[in-house]
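Beneath this line is the structure, given in structure tokens, with notes to follow.
Coming up: subunit A.
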Amino acid sequence: MPSTAWSERTLSYQCTRRCRPRVSRATLGAVEGVRVEFRDIAKRFGRRLVLSGVTGTATPGKVLVITGPNGSGKSTLLNILAGLVRPTRGSVRYLLDGQELSKSQWFRLLGVCAPDMAVYEELSALENLVFFSRVRGLALPQELLEHHLQVLGLRPADLRRPVGQFSSGMLQRVKLAQALVHDPQVLVLDEPSSNLDSAGHELLAQLLTERARRCAVIVATNDPREVAWGDTVLELAA
Partner candidate 1 sequence: MTLEKLPGEIRSLSLLRESLTVLRKELVSELRSRVALSSVGLFALTTLIAVAYQIGPYRIHEQDRPHLHSALLWIILFFAASSGLPRVFVKEEDAHTAKTLRLAARPAAVFTGKLLFNLLLLLGLEAFLVPLFAVFMGFAVKNIGAFFLVLAAGGLGLAASSTTVAAIIARASGSSTLFVVLAVPLVLPMLVFLIQGTRMAATAADWTAALPALRAVLSLTGVTLVTSAFLFPVVWHD
Partner candidate 2 sequence: MPAPESLFWVAAVTVGIWLGIFLYCLRLERRLRRLEEEEGL
């Protein structure tokens, strides 16, 4: 098994898009990472009020777990925190050293893996990863991407097969690879170890503890094993 400590020796690569401030890995590593503060979040879909009055903070090096019965709005809250959905009330602020980031900068520092997200079935695992890394503006060498996939437990033979033929467990690993490929500062995971076997879950736990030192992690789950990771737990009412 290749050493999974690749994330420790972070790649020194510049964020490749003209971003204000210059968000580069070098500055990130040294200083306190990205914080996500959300206050009094509410969301209404037509008549139904799904969330109201949700407040909390995700800090680097900590794992924030969000639990709650089905339909309590866990995934909606995650979409709001990721910046994909606009809350009806309340605010979400992404702070890097006290400076608020714009949405385009924020997306580059964010890794998301959720059940309602898919990768391209007609492409192979490697092609998917190449696409998602290049479209983020990173020209990562092919060997590194293969290394990423192998770190997540995919056999070399699987790398070039179309993802459509993958089992749900392997698909989940490709989605996790896509969320981690650009070395994000904040990880938003919605039931990350769904479809994963125990080895996969172990691997995920190890990856998270290793990354959690520098990276804020938000996990929405009801799986007790995952709730155990949480430094702080946010319970959503039904």
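Heads up, the rule we're going with is that a residue touches a chain if its C-beta (ideal position, glycine included) is under 8 Å from a C-beta of that chain, and two chains touch if they have at least 3 such contacts; residues count from 1.
Per the selection procedure, all candidates are chains of the complex that A comes from, given by their letters.
These figures come from a predicted structure and were not determined experimentally.
When you check 1 or 2 against subunit A in this complex, the one that touches it is 1.
Against candidate 1, the residues of subunit A that register as touching in their complex are 2-3, 6, 9, 11, 13-14, 16-17, 82, 84-86, 103-104, 107, 110, 112, 114, 116-123, 127, 131-132, 134-141, 143-144, 147, 162, 175, 178.
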